[in-house]
Structure formats: C-alpha cells, structure tokens
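The complex appears here minus one protein chain, its other protein chains still in place.
On to chain A.
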Amino acid sequence: MSRPELVAPPEIYYGDIEAKKYTNNTRVQQIQADMTYRALELLNLPQDEPAFLLDIGCGSGLSGEILDEEGYNWVGVDIAPSMLEVALEREVEGDLFLHDIGQGFGFRPGSFDGAISISVIQWLLNAETSHPTSSPPHRLTRFFTTLHSALRNPSRAVLQFYPTSDDQIQLITSIAQKAGFGGGVVVDYPNSKKAKKVFLCLFVGSGGAQQVPK
C-alpha cells in the first residue's frame, strides 16, 4: 500500500469515504489510542493542574476522545473537512478548526499548556504546488515558529510522525530548533519495522524541567 501522504494532499485523501473508513477501522483506532496515551506520557504535564491542549491534525477526534476522557480541555485543528465532520458526529468536546498547519497558527503567545500530534506532520514534507510558500521548509518554519509562540513557557509539544528517512527527521528537527524548541526524537520499538514509532518531543524553555522519559 502506498503511504497516504504520497498519494494526495490530506484534505483530498481523507474525503468522506476515507474519513469514515479510517475512523471505523479498529486497528487504526487501537494504534491511534496507544500513540495518544504515549504522547500524553511524554508530554509530562503537571498532575495537579488541569491543562489546555492543542491537538494538531485532530482528524475525526480519535485522540480528542481520549483527551476528553482524561479531563483535558482542548482545541483541534485539521485540514480535512470530512474528518472534522466525523469528529462533530462523534460529539467530541474540543473546539474544532479547519486549518492548514503549514500556514502557521494565529493563537496568542502562551495560549496552550501543551500540544500533541498523531501521524500528521509527515504531510508537511510534501509540496503541493510550486509556489514558494508551499515548499516544505517554508511550511515547516511557519508551523514550528507559530507553534512555539502559542505554547506556554515551560511546556512541551509531542508530535508522533512517520518519516521515510533519517534526512526527513534531520530536516524537521533542525527547523524546530531554529524556531526555538529544545528536545529531540524518542523512538519506540526501534528494532521493529512494524511497531517502530517516532515521537518528536519538543521543549519550550526547560520543557517542564524533567528529562525526556525513556
């Protein structure tokens, strides 16, 4: 099967049918749930303060439902209207926005206590048009710069994604660093081709003082 980000842009790929298929696939649901819990673990939020989170590429609300269950208030953004419609049908609690993260965010400085993203930012690596503002480095720079500003100091963003090469990891982390983030990459199950998961754990300031959990 081809990787979806190589077939078409996400708002096209996740049309009505794909959006429902994706959301109702129990294997997808289980993997998404596992990665969401892992992302929350890596986010390492203080136990005693209820947090306000940003879900980047919230899709049909699979991760949002977990954020609801865990008692977080959250905002979700996604570029695929069909996915957001499914999220509405599922009655998630978060506020939903139709948004292209490669265009950057407009959230005021320090808006969020943390951000998560599950299986999304690899989409930023594909140029959709030849227009200079569409080049992956441009889009990544706008994304990371405005995300950094939207997060409180200290806080973290944990972004799980599917890189196809070490060069892609290198490109993404170097642009995140230029945008002011600390932190780095955590790889779960590095020796399993199937189970391997890459999490970009980004820190604003000290990231909450603790080290990246192993």
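As a working rule, contacts are C-beta pairs under 8 Å (C-beta built on N, C-alpha and C of every residue); 3 or more make two chains touch, one makes a residue touch a chain; residues count from 1.
Just so we're on the same page, contacts and distances are computed from a predicted model.
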Hidden subunit of the complex - UniProt protein name among "Ubiquitin-conjugating enzyme E2 G2", "Anaphase-promoting complex subunit 11", "Trm112p-domain-containing protein" or "ALS2 C-terminal-like protein": "Trm112p-domain-containing protein"
Residue among A:111, A:126 or A:177 touching the omitted chain: A:111
Sole contact to the chain not displayed, among A:42, A:62, A:75 or A:140: A:75
Residues from chain A at the interface with the omitted partner, ascending: 48-50, 52, 71, 73, 75, 77, 79, 81, 84-85, 88, 93-100, 103-108, 110-111, 131, 133, 142, 146
